[in-house]
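Entry: subunit A
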Amino acid sequence: ASGEDRPFTINWSTQLTNIDPAFVCAGDDNSFASNFYARLVALDTDTQEDGTVVASTSPDRIQPDLAESWTVSEDGTNYTFKLREGAKFANGNPLDAEAVRYSIMRNLTIGACGALALQIGLTDPPLIKDVVVVDPATVRLELSRAYPSILVTLAQSRGSIYDPVEIKAHGEDRKGVPNQWLASHTASSSGPYELDTYVPNNHAILKRNPNYHGKPALEETVRINFITSVPTLMLQARRGQADVTLGLPPYVVDQLRSEDCCKVASAPSLSPVTVSMNNQEGNSANAKLREALTHSVPYDQIIEEVAHGFADSYYGPFPPDVPGFNKELSVPRTMDKELARRLVAESGIENPTIDLMINPAAPSVSTLATILKAGWEEIGVKVNIDSQTPTSFATRFNTGKYGSALLFEGAGSVAAYELRKKMTCGSNFNNQHICIDGTTELLDELGRIPDLKDQQPVIDALTEKWLENSSTIVLYRARFTAVLARDVNHFKYSSSLRFSEWGR
Partner candidate 1 sequence: MNNAETGDLLVIENLNKSYSSGVGGRKRVQILHDVTLGVKRGQTLGLVGESGSGKSTTASCVMGLTDVDSGSIRFDGRELTNLSRPERRSLRKSMQMVFQDPNGSLDPRYTVRDLVEEPLIVHGCKDPAERRRRVAQTLARVGLTEKQAERYPHAFSGGQRQRIAIARALVLNPELVVLDEPVSALDVSIQAQVLNLLAELQDELQLTYLFIVHDLAVARLMSHRIAVMHHGRVVEYGSAAEVFEHTSHPYTRSLLDAVPGASQPAGEELQGANHA
Partner candidate 2 sequence: MLSTAFRRICVAATTIFGASIFAFILLRVVPGDPARAIAGDMATDESVAALRSEMGLDQNLLVQYWRYVRNIFTGDLGFSYSTGDTVTNLLADRLPATIELGLLAVLFAIGASVLFASLAVYSNRPWADRLLRGASSLAMGSPPFWIALLALMVFSVQFGLFPGPEGRLSPGLVPPEPVTGLYSVDALLSGDASLALNALWHLVLPAAIIAIGPFAFLSRLYRSQLRTTRRETFVMVARSHGLTKFPVFHRHIAPHGLLSILPAGSLLLADLLTGSLLVEKVFGWPGIGSMTADAIIQKDFAVVQAVLLLAAILYVVVSLLADLTLTTVDPRTRVGAR
Partner candidate 3 sequence: MSVNTEAQVHPVRAQQLESILEIGNLCTNFDLPGSTVRAVRDVSFQLRPGQRLAVVGESGSGKSALAMSLVGLVPPPGRVASGSVKLRGRELVGLGDREISKIRGNDIGLVFQDPMAGLDPLKTIGSQFVDAIRVHQDVSVREAKELACQLLSEVGVEDPRRRINDYPHQYSGGMRQRVLIAMAIANDPVVLVADEPTTALDVTTQRQVLELLEKICDERGNALVMITHNLGIVRQLCDSVNVMYAGRIVEQTSTDALFAEPAHPYTRALLNCMIDPRTTLRGRLPAIPGSPPDLSLDEVGCAFAERCLLGSSQSLCHEQRPEPVLLASGAISRCHFAQTPEGATP
């Protein structure tokens, strides 16, 4: 079939679980929901050599979106946004300050992932104290402390703005019991697309939103097929039945790159592949052992064989491209068996064993687990691979009830957020239970510095602590890849994918 007589088709290897922006945790869910909701501000973009447009997450380069302009108070705690006049939801309701207030408050109070991002790991007192409607075109965000990266957060799906009227019409939210309707429907769109049809785990059809205040979507209609079978994805990509194929495993991307059906867009992502370890309990609480483990992983081979080159290496609490990343500090660890054996001996644990929790449904996980197991057993660490279904994997991981877990992470795009989330002692969200002396003070200090450049020394100090502690094993940072049909000329990557700037 030629690409002309069908809608712009995206084949996506994912299983969405929820499309309520306040509720979603996973990156793919976020991306999908992003298409239907406007945000106050937008990220700036760079164009790569291969022509792919990549969003930058630097807080210094935030662009206006629904908010035409904004002012920040001296102490960095009050943000006042001036909204675009006449913006409307797809159903014609006004897209005004009240809608903004309602949406942000909903995300904050729902008690799920949405709140997490906005509140930096549910700190006390909450980061966002209040959202105030000044007039229908003006809204003020009151923070409890300075946090320059709040704009970056608002530029992503957590800043989604939806129609309070329609949500209320479909059942109020109650605490802990979310509006079930929103889980598989979208409230009237404020974003570039409207959701026309949605068959979970099967397909969705997106229609251009004529009332969108920004640049109209490139394609009138976008069809998204949710296909998890790799052969299907590959076959359809080959036959030109999909314009964009997302989520293909690297070896398939590698293979397709060499065929003339398609081209490959790739961009540095914020998705590290790590082995998270419980820093407080079990054998993995032993820092020497953790360090030993980091030194007996065949990094090069993994990047070569598993990631097929679509990866970069680094070692640190957050990946490159997150503002605040320090290249000097984040030197990748290397395979050194001698060192590793010595470290195991120093750890004082006899016949160490660790449990490696995996979710075998995710691509390449089995392969990675196999490689890790082999590598670690060589230095005398016995590995029990513990397979879990996606749900119980997520539950166990998020509640911190695991030894170590192989994980494809989606990192936040804000360094301070990442550090807080990962290093705050006793936080529910510090699911690795990393608690190092002195970090609390450093984190507090970080919260008092309004400017990113001034934050850097503190970030570096925290990073060093993290490194010393060998808190996590970072295997690599995966590059985002998309296989595009030959005639797709517009493609933009950001951590919350929006399809509106994709097209032929």
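Assume a residue touches a chain if its C-beta (ideal position, glycine included) is under 8 Å from a C-beta of that chain, and two chains touch if they have at least 3 such contacts; residues count from 1.
Per the selection procedure, all candidates are chains of the complex that A comes from, given by their letters.
Computed from a prediction, not measured in an experiment: that's the story for all the values here.
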item	value
Of 1, 2 or 3, the one touching subunit A somewhere in this complex	2
Interfacial residue positions of subunit A with respect to candidate 2 in the complex	1, 5-7, 9, 15-20, 23, 25, 111-113, 115-116, 174-177, 180, 182-184, 199-203, 223, 225, 227, 229, 231-232, 235-236, 239, 241-242, 361, 389-392, 394-395, 397-399, 428-429
